[in-house]
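Here the complex is missing one protein chain, while the rest keep their positions.
What follows is chain A.
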Amino acid sequence: MLRFIRIAKCYSTASLSRQRPQFHEVFPQKRTVNRILFELDSKHTFGKLYPVYDNIYQNMQKGIDTEIPKGISPSDLMIMKKVLEKIRHRTKSINPHLLALENALLDRSAELGNNDAISLLAFDVLRDPGHNNPEDVDYGKKLIKELYKKNHHLTMKLLGDLSLKSGNDTEACKYYLKFLDLEDRTFLAGEVYGKLGQINFRKPDLRKAEQFFLKAIKLSPLEYSVHSHFYLAQIYMNSDPLRARVLMENCATQGFRESFKTLGFLEMNYFEDFFKAQEWFRLGLELFQIECFIGFFDCCAKLKNWTGANKCYETMLKLQEVNANYKEIIDKFVTNRQAEVKEAMKYSSKPLSDPKTFESAAKKDPFVSKENKWGL
């Protein structure tokens, strides 16, 4: 039996090591890491931290505890974890090997007694108690109680998050405000302000929500405050569309999908910039947002780009076949824009196959349609 296990273990290690790429292949560039370390106000540079990363990466598969060099404290390990977290956010992609490394760093930091790491791990257990051992859940609760008594800032925030997840806004508000008493000028405070803004937005207490979102935007970098930008843009949409546009554009730079259609309609109906609106709708088209199809068609109709309108209409019909939910919307769309659809149907994006027809058409009307705004 033991022999079997040993063979199986050897086999799995061998297969994993085959699957796992070398550390230098998955780890980001030195320049990127150094920049993030600077942002996080780290006292160590890439040169000092890279071997630690490498060691932990190599040892995590073997299940061996890596020995941490003397100069590296548990909070430095947390900074190393945050570097990987930031890269995950910025690239908007998850590398499973780096994610595993992140977890290993968190575990190691908790073992060495970092309160932030302990708090994160404890809440990880509590977030899904059904899938965890009851003993672990109890132990997690005990740890959180102790950290709460110590007024640990991250514990307050995570308690707020947990309450918010369970739908208890009042409780969440209480914990978030306690967190803000402890620290109110950090990135994390920006996140908390954003959550408070969302709670007040739902209440609704829009004046307070606006103030919280403004603080969130001031404290957090754009990638962490996209929701605050979006909600604030919604708040300003009627009274200050110019400001709303800027905020919404910020959301769009982060690939926030809801922003494309809103920006498209704003440009089309308020600022009357059909070219710009078309560009926003085009981004939405790639995500198959039906509203963007409608907006794009309207823009094409306004610009008399009937070929584009026809192409868009045909794609909508295809979409209707795939998704039954869109059928009703598209039917109403056709009813409301009968004249435009009829006009668009006359044009085709396909090249003329019959050269004689093309020649006669060219003789009658030598004008060649120019599809882009520069007329090229």
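Please note the rule applied: a residue touches a chain if its C-beta (ideal position, glycine included) is under 8 Å from a C-beta of that chain, and two chains touch if they have at least 3 such contacts; residues count from 1.
One rule holds for everything that comes next: contacts and distances are computed from a predicted model.
Of "ZYRO0F12100p", "Ras-related protein Rab-4", "Multifunctional methyltransferase subunit TRM112-like protein" or "Trafficking protein particle complex subunit", only "ZYRO0F12100p" is the UniProt protein name of the chain excluded from the display. Shown as candidates are A:Lys43, A:Lys142, A:Lys165 or A:Arg207; the residue that touches the absent chain is A:Arg207. Within the full complex, the residue among A:Ile56, A:Val83, A:Val226 or A:Ile294 touching the omitted chain is A:Ile294.
Looking at A:Lys62, A:Lys142, A:Lys304 or A:Lys332, the residue that reaches the missing chain in the full complex is A:Lys332. Along chain A, the points of touch with the absent chain fall at residues 204-207, 210, 235-242, 261-262, 265-266, 268-272, 291, 294, 329, 332-333, 336.
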